[in-house]
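As you look at this complex, bear in mind that one protein chain is not there, while each of the others sits in place.
Our next item is chain A:
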Amino acid sequence: MIEFHKVSKRYPTGQLALYNVNLTLQRGEMAFLAGHSGAGKSTLLKLIAILEHPTQGDIIINGKAVSTLNPRRIPAYRRKIGMIFQNPHLLPDRSIFDNVALPLRIVGMAKHDIRRRVQAALDKVSLLHKQKQYPMMLSAGEQQRVGIARAVINKPSIILADEPTGNLDPELAQDIMYTFQQFNELGATVLIASHDHHLIEQMQKRIIVLQKTEI
């Protein structure tokens, strides 16, 4: 599902974020991406979402090289990826409902279908009762769960999460990890970047450690 072949990424500033990364993730697999901060975890996830382009190497997603993708097809490609950041990037002037509905509005889904699916997604993260509130009124953990609901509402085949539990207390973090596990059980390929060894060891999944060994 996700393949990296000798991928390197150097930012225009000269900083080398990734060096010679090889990686294969099977369809339906769930894995953690570990390594200390600055090891390139975020960069790796951004490369999959085409938020950045590799300087060298090939990234193959779903059997297709990302570099050969027509720029016009990138939006459709991104819709198959649900991405979650440490900061969930919710829109402060939209209600929780509208935030989660955004991916469905983008594909032009009919109103009644949107309501049904948004409410189902909010129910899954136990936030249905807060659908009319605004992001500022929610706690960090609740905001993170809204971000997750938004990322998965379009039933993406790949879920990427960058430090999704960064600011949360351990109990909440555990909860969120189990939510990801549920999506994985429903068939999504899940890749989560985290530096919380303790937490990811508990999950008993494959752990990929990023190490920069520049020659």
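One rule holds for everything that comes next: a contact is a pair of C-beta atoms (placed from the backbone, for glycine too) under 8 Å apart; a residue touches a chain by one contact, two chains touch by 3 or more; residues count from 1.
Following the convention adopted for this analysis, contacts and distances are computed from a predicted model.
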Choices "ABC transporter permease subunit", "Enoyl-CoA hydratase", "Cell division protein FtsX" or "Long-chain-fatty-acid--CoA ligase" - which one is the UniProt name of the chain not shown: "Cell division protein FtsX"
Of A:Arg10, A:Arg79, A:Arg115 or A:Arg206, the residue that touches the missing chain is A:Arg79
Hey, which chain A residues sit against the chain that's not shown? 27, 49, 51, 62-63, 72, 75-81, 83, 85, 89, 91, 102-103, 105-111, 113, 150, 154-155, 157
